[in-house]
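A protein chain is absent from this complex, but the other protein chains hold their places.
Order as written gives the chain letters A, B, C, D and E; numbering starts at 1 within each chain.
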Amino acid sequence: MRLPRPLVPRTVLSAHCDLPCGVYDPAQARIEAESVKAIAEKYQANEDPEFRTRALIIKEQRAELVKHHLWVLWTDYFKPPHFEKYPQLHGLFNEATKLAGASGAKGQSDPGVAEQLLVKIDEIAKIFWETKQG
Amino acid sequence: MRLPRPLVPRTVLSAHCDLPCGVYDPAQARIEAESVKAIAEKYQANEDPEFRTRALIIKEQRAELVKHHLWVLWTDYFKPPHFEKYPQLHGLFNEATKLAGASGAKGQSDPGVAEQLLVKIDEIAKIFWETKQG
Amino acid sequence: MRLPRPLVPRTVLSAHCDLPCGVYDPAQARIEAESVKAIAEKYQANEDPEFRTRALIIKEQRAELVKHHLWVLWTDYFKPPHFEKYPQLHGLFNEATKLAGASGAKGQSDPGVAEQLLVKIDEIAKIFWETKQG
Amino acid sequence: MRLPRPLVPRTVLSAHCDLPCGVYDPAQARIEAESVKAIAEKYQANEDPEFRTRALIIKEQRAELVKHHLWVLWTDYFKPPHFEKYPQLHGLFNEATKLAGASGAKGQSDPGVAEQLLVKIDEIAKIFWETKQG
Amino acid sequence: MRLPRPLVPRTVLSAHCDLPCGVYDPAQARIEAESVKAIAEKYQANEDPEFRTRALIIKEQRAELVKHHLWVLWTDYFKPPHFEKYPQLHGLFNEATKLAGASGAKGQSDPGVAEQLLVKIDEIAKIFWETKQG
Partner (left out) sequence: MRLPRPLVPRTVLSAHCDLPCGVYDPAQARIEAESVKAIAEKYQANEDPEFRTRALIIKEQRAELVKHHLWVLWTDYFKPPHFEKYPQLHGLFNEATKLAGASGAKGQSDPGVAEQLLVKIDEIAKIFWETKQG
C-alpha cells in the first residue's frame, strides 16, 4: 500500500548533508520533479520562442537537482542492509536518475515523462519511509 | 488553528523556479533548517576539532540554503495583496533570514538559535498555506 | 563631468559576506543589472536564434545575481532601525527583486524593464548611502 | 573629500558576461578583495576558534571570487592591442591572481597580504580606465 | 616506464554532459580523488590549525566532486546491458561514493581511506574501458 506523503509526521521532514546531519527526505527530489513536470506542461502550452527557451534553461536546472537529491539518498542514506532487503533499490535509483537526465525529463519536454519520474520517486519514497519505520 | 503539515495534500507540494513553474513549498527551507539544527546538536556533542570544523563548513552551506529558499518565497511567491493582508510578512521574512545568517544560525552553533529559526519558518509556512487555501 | 573610477575613494567600495566582513555596496547589484540591460538591448538588435538563445541563458544568470545581491543587502546590511526610518524599504526591495525575476527582467527582454530595475536599485542605493553617512 | 557613490556617473559601472554584454568593472574584484582584507583583520582580532574557522571558510570563497573577476577581465575585456601597449599586463594579472590564491590571501590571514592584493588590483584598474578613455 | 600524457591518444579522453555529448572519462573522478589523498597527506604532516582548517574546507569540495563525477558515470554512461554483464557495478559505485563521503574521505583525513577510494575508482575504470572496447 502506498502511504500518502501527508500522513508522514512532520518531524521526519529531513534533508541531506554530509556531516552527516542524519536528516533526509525524498520530498526534496519530489518537489523538484513536480517543478520539472509543471515546466513541461507550460512549455507545451506556450509557443513563444523566448518562453520556451527559458523553460528549457530552467528545466535543465531543476532536473539536475532531482538527480542530485536522488544520488544523495542512494549514497548517503541507504546502507548495505537496505540494499539486501530491497534488491530492486539500485535499479530503481538508476532508472529514476536516468528519467531525470538526457534520456528522460531533460531530453524531452513531455509531461508524461516527468510523471514517470514522479512515479519512480514515489516508489523510492515508499521504501525510504519503510526503512525509517523499520 | 495551525494545520500540521501532514494534512496538507501532496499536490500542493511545491518548489521554486523562475519560469515560474508555480510550484513553491516552505518545506524546502524547513528541511535545510532541520539540518542546521541537527548539525548544531552534533557540534555541541563532539569536541573533536576535525569534526567541528566539518560541522561549521556544512552548517554555513545549509544555512545559506535556508536563506535562499526563504528569499525565493518572499520575492517570487508572495504578491502585493498578500503583503497587504499580512503586514507582518516582510518583517517575518527579514527576521527569519537574519536568523539563518551571521547574527543567527551561521554565527552561532546553538541548537536553540536553530530552533528559533524553525519557529519563524513555521509562522511563514502557516501564512503560506492560508494563502494557498484562500 | 565624468569622474574616472580610480578617483572614487576606496572606502565607499563594499561587499558582502556572512562573517560578516561589514563590506557592502549596492554597486554589486547595479553592475549585474547594467549587464541585464545591455543583454536585453543586444537581444533586441540581433535576430540570430543562436545569439538570442545565448542572450537568454546569460540574462537568467545575471538577473539571478541581481536578486542575490539585493537579498543580501536587505537581510544582512539593513537593521530594524533602518526599516523604522525608511518604512518603504521592505517594499522597495521586494519590488526590485521582482523586477529582476520572472515578472521582470528574466521574463522579458525589454530594455525598458531593465531600466526600471536600475531605477529601483538607485532608490535603494540612495537610502543605503544615507544610512552610511547617518 | 569623499564622493558619495550615487554621484558617480552610472556609465562607469560595468560587469562581465560572456555574451558579451560589454559591461566590465574592476570594482567587482576590488569589492571582494576589500572583503578578504576585512576578514583577515577580524581573524587577527578574534581568537575564538569557531569564529576563526568561519572566517577561513568565507575568506576562501571571497578570494576565489577575486580570482574569478580578475580572470574574466584578463580573458574577456583585454584584447591583443592592450597587451601590446601594456606589456606588463599579463604579469600584473598573474601576480594579482596568485596574491588571491594559496600563496597569498587564501593561504595567509595577514591583512598586509590582502593590502598587496588591493594595490595590485588598483594597478590593473588604472590601466583598465586608461583603455576605456583611449 | 612512465608514459608522458601527451602520448596518450586523445580519443580516450572523455567527459560528461547531459546533452549527452557522449564524452565520459573516469579520469575526472580519479583526478579529484588524487587531490583528496594529497590533501589528507598534507593534513597529517602539518599541525598548523589554519592550514588544517583550509585542508578540510578544500577536501570537502574535492570529495564532493569525486562523488559527482562517479554519479554521472553511473547514471549517464552505464546502461542496462552493462549492469547485466557486471552485476557488481551498482555495488561498486555505491561503495566508491560512500568512500568519498561522510563515512570515508570526507569524514576522515586518513590517506589510507583516500587510497581505498582510488582503488575502487580503478575497479570502475577497468570495467569502463572494457565496455568501451566491447
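Going forward, contacts are C-beta pairs under 8 Å (C-beta built on N, C-alpha and C of every residue); 3 or more make two chains touch, one makes a residue touch a chain.
Bear in mind that the values here come from a model prediction, so they are computed numbers and not experimental data.
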Where the missing chain makes contact, among the chains that are shown: A, C, D, E
Where the missing chain touches subunit C, by residue: 49-50, 53-54, 57-58
Interface residues of subunit E (partner: the chain not displayed): 2-19, 21-23, 25-28, 30-32, 34-35, 38-39, 42, 54-55, 58, 61-62, 118, 122, 125-126, 129, 133
Missing-chain contacts mapped onto subunit A: 49, 52-53, 56-57, 60, 106-107, 109
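Quick note on the criterion: only the chains that are shown with their structure count from here on.
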Contacts common to subunit A and subunit E (chain labels): B
Most distant chain from subunit E, judged by the mean position of its C-alpha atoms: C
Numbers and ranges of subunit E residues touching at least 2 other chains: 49, 53, 57, 60, 106
